[in-house]
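Missing here: one protein chain of the complex. Every other protein chain is in place.
For reference, chains read A, B and C in written order, and residue numbers begin at 1 within each chain.
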Amino acid sequence: MAKIQSLSEAVAENIKDGDTVAFEGFTHLIPHAAAHETLRQGRKDLTVIRMTPDIIYDQMIGMGAVKKLVFSFAGNPGVGLLRRMRDAVENQWPRALEIEEHSHAAMANAYEAGAAGLPCAIFRGYRGAELVRVNPNIKFVNCPFTGEELAAVPAHRPDVAVIHAQKATKKGDVLIEGITGVQKEAVLSAKRSIVTVEEIVDDFDDVHPNATVLPCWTVTSVAKVPGGSHPSYTQGYYARDNASYLEWDKISADREVFMEWMREHVMNETPEIFAKRVAHLKVQG
Amino acid sequence: MAKIQSLSEAVAENIKDGDTVAFEGFTHLIPHAAAHETLRQGRKDLTVIRMTPDIIYDQMIGMGAVKKLVFSFAGNPGVGLLRRMRDAVENQWPRALEIEEHSHAAMANAYEAGAAGLPCAIFRGYRGAELVRVNPNIKFVNCPFTGEELAAVPAHRPDVAVIHAQKATKKGDVLIEGITGVQKEAVLSAKRSIVTVEEIVDDFDDVHPNATVLPCWTVTSVAKVPGGSHPSYTQGYYARDNASYLEWDKISADREVFMEWMREHVMNETPEIFAKRVAHLKVQG
Amino acid sequence: MTNFTSTEMMTVAAARALKNSDVCFVGIGAPSAACNLARLTHAPDITLIYESGTIGTAPDVLPLSIGDGELCDTAVTTVSVPEMFRYWLQGGRITVGFLGGAQLDKFGNINTTVVGDYDNPKVRLPGGGGAPEIAVSCGEIFITMKQSLRGFVDKLDFITSLGHGTGGTDRADKGVTTKGPSRLITDLAIWEPDPETKEFTVTSLHQGATREQVAETVGWKAKFAAELSETPLPTAEELEVLRDLHARTKAAHSGN
Partner (left out) sequence: MTNFTSTEMMTVAAARALKNSDVCFVGIGAPSAACNLARLTHAPDITLIYESGTIGTAPDVLPLSIGDGELCDTAVTTVSVPEMFRYWLQGGRITVGFLGGAQLDKFGNINTTVVGDYDNPKVRLPGGGGAPEIAVSCGEIFITMKQSLRGFVDKLDFITSLGHGTGGTDRADKGVTTKGPSRLITDLAIWEPDPETKEFTVTSLHQGATREQVAETVGWKAKFAAELSETPLPTAEELEVLRDLHARTKAAHSGN
């Protein structure tokens, strides 16, 4: 049964040094506040999984919190490369970074298989693609009926999944609307989960019967953090802060500038700042 | 791009003798009108697929239209056995019936794999279950990472999927709400599809962004048949006609009574009758 | 104490075995009544899941089918059937699954497929439906069936779903890690598997039922626990809630 608690408590109780953690979000609903809280609490040696690592993983890698990255597309969406990640891969700064690299299809299927309790995912993939050479976690099996060769990857089974969503009920049921990405699968594939939400409501009586809802007993921890996905967006609440994504390209270009920015905007801040950051981006209801 | 046409045209253009057809619906939204039209048009030697064959397949089997049944649970829901199907299996009346029998999990996974364009579905199933002995379409593969043995079944790839849904737009986009069963997967796994709907509307602008919608270019044919799932129900339109399910137990108990009932209520009727059949079952909006 | 039927005793005994934290895969009939009785008495937060895709339902009346509209209307969410079988059942999220069938053996294996030979059956039954995977994917299985020589047989005509197989470690030897049938609740008694042999053993007799009655209505030599309890009687509240539920159900379903 989900605990409704502060983000600080949720991170302290659920994320341990050395854990495998999936902070998921597909452009929409990226859990920035939870990633920042994880950095403030000094977590280290994390293996982080994500289809589209962007600013938050650039920040976590740049701060030296990450031992290994499992991913399929590492970019600053609509802007360019991830400079802190490049620095770690190319120059081992601030530490060496192990990488396990997949395609989007493989990652999505691996979450799906994890949610489905399977040890692996089978899909038609990786034909003629060179990742097969460098990633030992890509294998092939034959369809026992047609003989067709199909790709296989291990299911994702993170220790913790961390996502941001629109709403939770007081019991801890969670509603995700719009571009839902792989967040439901990430939570269902994980041993524990933290969900930050814009608001907590009495019930979901007015919600569509087939909307994406995670029942309270599938979620470990719910924390209310308005604006918690900034500079990503939350459909129905606030728009994407495109300027911040552009700004990140400059901040992340220099180690000193990056460290100073992180000290000021992450390490010395609290989750409450996120509500202020989205004030000018509010969507008209 | 979906054609919007009469049910009679839709069946004539899409269902051929000898085809493999999935009339799907999971208690909710069972496409009775389309099955009756198929019988009226004299289709024969059909292979019919369905997780939960109930009255419509009992009718099709009893009328001799079915060569083979692929299924996982054949019962009159909440009432008892399917008497026409029993007569065919036990006494070959009116003809012998081939059966390919699966579990629900296998059937659901086989539709899912069909929709996903895969040749087979892999799942954790059939352990210690004797269907493995009598169904050669159940095989096993090993996970290439853990060695775990997993069940495999061929994907469903019907020639035609037939479903009933709440609404279509004038372009032919289809909306399914409530208990959606395997209907989306059935349509996406099939070469052609027929969807009967309660009403045709201008657009789905007021529909939830994550509602179950089949875009018009994934559907072959849309026919407006109000009441078309009776005595099954359509959420938001009319309730289940429980009395008809009870009555079927009596009608189907005797070959003569069955044949006479079919002549009167199916063979000599038109799809327009369905609107009248649900008049007393309407749901208050 | 009011009078009660053996079916009511069976339903009440099954309901009591459920905990507030359980997530149940519910079938139609006795399991549905037991699960909803538990929800309306000692287990208000119990999660009821029907294989039609409805998760966390709280129907006011018992459904006639596993896909009634009220299950969807009162559910926390309704998912597709492939998702139900992949994420929810196979995903290992169900703590208790209910099964019953035409034939049961002493190890909790069940037949709902055929009476007689598979290819030339005497009676073609509905088939397994969800049972083959419910039997192995749920944390544990409760079986509710009325005792009879026709149903409780020494050897099944067909093994639709696995219980404890041939007993002992056979279930685990087949690679199944879940507990399997942990409780058999009949109209006469409660049976539990012997820790070693996994054979169902009577652990509690319902009021009025005798060892002889129990032994005469099963097709194998019934075993009894050294210390045999008497099943606590249904309480007045349990009977009232159960009868109200059935009355509401009858009124609703004959209303059409």
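In this section, a residue touches a chain if its C-beta (ideal position, glycine included) is under 8 Å from a C-beta of that chain, and two chains touch if they have at least 3 such contacts.
Keep in mind it's a predicted model, so treat the numbers as computed, not measured.
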| item | value |
| --- | --- |
| Among the chains presented, those that the missing one touches | A, B |
| Identified contact with the non-displayed chain, of B:I55, B:A115 or B:L281 | B:A115 |
| Selected residue (touches chain absent from view) among A:Y57, A:Y126 or A:W248 | A:Y126 |
| Of A:A105, A:V201, A:M259 or A:I273, the one touching the omitted chain in the full complex | A:A105 |
| Touch list for chain B against the chain that is not drawn | 1, 112, 115-118, 173, 185, 188, 204, 209-213, 215, 217-218 |
| For chain A, residues in touch with the removed chain | 26-28, 51-52, 71-75, 77-78, 81-82, 85-86, 89-90, 101, 103-105, 108-109, 111-112, 123-131, 134, 148-149, 178-182, 184-185, 212, 233, 235, 239-243, 245, 280-281 |
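Everything below uses one rule, namely that only the chains that are shown with their structure count from here on.
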| item | value |
| --- | --- |
| Interface with more contacting C-beta pairs, comparing A-C to B-C | B-C |
| Computed distance of Cα centres, chain C from chain B, in Å | 28 |
| Multi-partner residues of chain C (each touching 2 or more other chains) | 72, 78, 86, 90, 137 |
| Touching two or more other chains - residues of chain A | 116-118, 209-212 |
